[in-house]
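Structure in structure tokens, see below.
All protein chains but one are shown in place.
Right after this comes subunit A.
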């Protein structure tokens, strides 16, 4: 139940091209909205980059995809590498402008449609759009009418956010449209001055590198060949960027790899769109927590594990003995010592999602080299 609600909540929170009327009613708008979105994450391009084949993706999305396979996800062009990525600031600008005018435009479109045809089947949806866009309208107009107390500081990024928007703001990992910040003169000055000092620091870089890392530089981090590095050296790399150095070798290497990826993806954005290093560090932390929930845990002491799971093994062996009983079909595999019934319809499916499988499963289930 609660999960279902959560989905409803997320569904109503998510903006997508279908917010706009279909092509037959208002030509182009829905298409425009969808062509400004990355085909990997279906969000608006975030730091758009272009491959040599011309296809465009969010920098982070394509970096993740290329780490799996060196081809363009759209046209499968071969031998695409991270070094081939080219920033696409023009697209970024278009996306920013579109984000700013989107809710406004939606309201206009829906208003004018409401006059023409009030009995359209998507009326319900339209209503919610209107109420939503009303809360999301340009703050420069709303801040006049609303008092200062309607705004709160986001506990994560310290941005001024409307009280009623704070939850969705944090859900989006503080990635609101830039227009949401309260346009107070002090903040604006801070921005200008901050931007200036960043430019300066990027010029003077090169010397005391470790100490100036706090500030933004324009240079991407090189990827490391971790095989040649000792644990200690990896930890040094991490501490250079003020990242936690805890965890085993696998963890710290994964952390550094991810850091290089998100750091470099961030550099593909124009200066004013970039996240600060502290926000990047928080993103990294969030990512690690998410990873932890799904990673298989290795069995540290095989003997102890064997003893602990002995009854389970005995049962499996018993079931596998050729007695000709069809019973053995009822157990298909072991996950962390629990039986997973082969019946996986409806309610049982959640428990047997791939994430719960212990690292041991693969050891038992020898990959069958099935051919077809």
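The rule is simple: a residue touches a chain if its C-beta (ideal position, glycine included) is under 8 Å from a C-beta of that chain, and two chains touch if they have at least 3 such contacts; residues count from 1.
By definition in this document, contacts and distances are computed from a predicted model.
Its record in UniProt calls the unshown chain "Ubiquitin-conjugating enzyme/RWD-like protein", which is the match among "Ubiquitin-conjugating enzyme/RWD-like protein", "Mediator of RNA polymerase II transcription subunit 18", "Elongator complex protein 6" or "39S ribosomal protein L13, mitochondrial". Interface note for the absent chain: among A:74, A:166 or A:221, the touching residue is A:74. The hidden chain makes contact, of the residues A:40, A:156 or A:277, with A:40.
Touching the missing chain, out of A:93, A:111, A:171 or A:218, is residue A:171. Touch with the hidden chain on the side of subunit A covers residues 3-4, 7, 10-11, 13-14, 16, 18, 39-43, 61, 64-65, 68-69, 71, 73-74, 76, 171-172, 290, 293-294, 332-333, 335, 340, 342-346, 349-350, 352-355, 357, 361-362, 365-372.
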